[in-house]
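With one protein chain withheld, the remaining protein chains of the complex are depicted in position.
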Amino acid sequence: MGITITGVTKKFGAYPAVKDINLEIPTGDFVALLGPSGSGKTTLLRLIAGLEGLDTGSIIFNGVDFSFKNVKERKVGFVFQHYALFKHMTIFENVAFGLKVRPRKLRPSRSEIKDKVLELLRLVQLEHLADRYPSQLSGGQRQRIALARALAVEPEVLLLDEPFGALDAKVRQELRHWLREIHRKLNITTVFVTHDQEEALEMADTVVVMNHGKIEQIGSPAEVYERPANAFVYSFLGRVNEFRGAALYNDVAIARDSAVEAVGYIRPHEIGLSRFSNGVGIPAEASHVNAVGSTVRVVLKRLDTEDYFEAELTSGNFRELGPFHKGDILYADFTNIVVFEAITDSEHSKEREKVTVGAFSAFT
Amino acid sequence: MIAREHVHLKSPGASRFALAPIKKWLLIGTALGFLGIFILIPLIAVFTEALKKGIELYFAAITEPDALSAIKLTLITAAIAVPLNTIFGVIAAWGIAKFNFKGKNILITLIDIPFAVSPVIAGLVFVLLYGSNGVLGPFIEANNLKIIFSVPGIVLATTFVTFPFVVRELIPIMQEQGTEEEQAAITLGASGWQMFFRVTLPNIKWGLLYGVILCNARAMGEFGAVSVVSGHIRGLTNTLPLHVEILYNEYNFTASFAVASLLALLALLTLVFKSFLEWKTKK
Partner (left out) sequence: MVKQSKRRRVLPGFGLSMGYTVIYLSLIVLIPIAVLFLKATTISLAEFWETITDERVVASYKLTFYTSFVAAMVNVLFGTLIAWVLVRYDFVGKRFVDALVDLPFALPTAVAGIALTAIYAPNGWIGQYFEAAGVKIAYTQYGIMIALTFIGLPFVVRSVQPVLQELDQQYEEAAATLGANSAQIFFKIIFPAIFPAVLTGFGLAFARALGEYGSVVFISGNMPMKTEIVPLLIITKLEQYNYGGAAAIAAVMLVISFLLLFLINFWQWRTARKHQVT
């Protein structure tokens, strides 16, 4: 089922959670709503589900206006962040719930319900847990049951709120493949919310990047990663070095007297490092070298502005370069730098700063 | 445990731990002594005094007609007041715990009022409202109704006094459970009642029972409020606690304690049930 969202706004008190959202989701698409916390992505998901009422705009499902229809009429499957499994029911009863609460005329017979539930449990590979209670399951198993329960009502849209947020890294990795696989099999229009850019880029057909209640960019993972629409999208999708002021003007030739402040971003792996200056490189001193695994991460200090930045190279390139150590001087090539207009809105720049600082602190 | 001991031994104040067992038993001894004198002895006294003059007199005291009618009235009162407050408790807790709205704290404080009001004043307000000199007195007399010095007054006063028990028990439980399970039920197509009976109620059943038990104990044992509105008419408007008072004031101590022992048994039963529910919910 296709979803058309037009001019949707939602306020909580005076706080605008989403502002004038326009989004077209084609049938069968697998969409990630990606953004930092407070970006409005969960609110948008809940608006689609009908779990929140919208202030303005419309939400149209396959040409039918659903803006003011209640949750029940929308035929959406919703997987809650903390799963919201019914604690006092067994796994079987949880999955069967949506079928058992149907009005008598539409309710399948007992044996039909049983077949359907077992089929779903097979789909999520947890048939053997039918008689357990949610408290006896691991986080990953609960997640799969929550999905099976949502699928039991044969929804035309599947909505997942931070589906893997509460799981550890290994389980998360497994479930990503598994969820893609389910989507391939059932081909239900699926929208999920995440703050993890890796998860969004790896799983989704379409990534919707959100910030401060607005959509920053919509596109395929490749599009948003390769051609970010603005500074926020660039800095949010992966690790970045940020240069502004003197550092930036040393790297690229742009008019200094430009009315708007410029800011430059470059991803660690896009920085070229060499032993010798070849005219373009900026001299920098290696202050920390981490050569574990297939990539080598280096923190360097620019000698011209004393700013720190992070570079990343493959272990092959590292060997080619001749292994260097802390204190060695290298020349960094910033030709791949991308320059954006700095966002003047103080709130925005604060948010962005947090993102870049985060990228570094994860490293150092 | 081992790690903890380790820290203690290493701590600069290690020497004081030689004293710890003595201190510990001193504290336990004081606490138990206090509880023994203030709580256990009164409880034992009730049963000892009740059985002082033999088991026959005991049974005679609790099976005489006035005692039986007091038992009956107490049961009737609880059978009306407790369900009323239970229904109210569930409905009010639903709105208060699951929704956000302005004035919530004020509403909770208003619900708490009966906890803060003296039972005597609780009785007094109904006398002032429904008594022959009361605000509604003329209307009540004109329609040949009787509320004060009659069963309806006793039920009203009891309902007032036990008003907050169930709702106050449910609000924190429902708040803690949040609304996700209910929302899940709605997205799965459940109607409001289906959601309530299949998801909400099973989740609060032990807490609800807990509140009902406490509400019932208070309803059956209420003295001050009921005393003011009852008129102490033997065999007609005497509840068990009032019957205890009448017998006591007639210096019929053994009979008074015999009837009191019934109420003490009810209290013990309440405590046993309460402990059971606490154990059950902790599990």
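Labels for the chains are A and B, by order of writing; each one numbers its residues from 1.
One rule holds in what follows: a residue touches a chain if its C-beta (ideal position, glycine included) is under 8 Å from a C-beta of that chain, and two chains touch if they have at least 3 such contacts.
Nothing here was measured: the structure is a model prediction, and the numbers come from that model.
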item: Chains on display which the left-out chain touches in the complete complex; value: A, B
item: Residue among B:Ile37, B:Leu145 or B:Ile233 touching the omitted chain; value: B:Ile37
item: Full-complex contact with the absent chain, from A:Ile3, A:Ala17, A:Val31 or A:Val71; value: A:Val71
item: Among B:Ile55, B:Leu68, B:Ile233 or B:Leu271, the residue in touch with the chain that has been omitted; value: B:Leu271
item: Identified contact with the non-displayed chain, of B:Tyr58, B:Phe149 or B:Phe163; value: B:Phe163
item: Sole residue of A:Asp20, A:Glu52 or A:Glu156 that reaches the chain not shown, by the stated touch rule; value: A:Glu52
item: For subunit B, the residues touching the chain missing from this view; value: 4, 7-8, 10-13, 16, 24, 27-28, 30-32, 34-35, 37-43, 45-46, 49, 88, 91-92, 94-96, 98-99, 101, 105, 107-121, 124-129, 131, 133-135, 156, 159-160, 163, 179, 182-183, 186, 192, 195-196, 214, 217, 220-224, 227-228, 240-242, 244-245, 248, 253, 256-257, 260, 263-264, 266-268, 270-272, 274-275
item: Chain not shown, touching residues in subunit A; value: 50-53, 55, 68, 70-71
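The criterion applied here is as follows: only the chains that are shown with their structure count from here on.
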item: Subunit B residues touching subunit A - in the complex, by the definition given at the top; value: 180-181, 183-191, 194, 198-199, 202-203
item: Interfacial residue positions of subunit A with respect to subunit B in the complex; value: 49, 51, 71-72, 76-78, 80, 82, 84-88, 97-98, 101-102, 149-150, 152-153
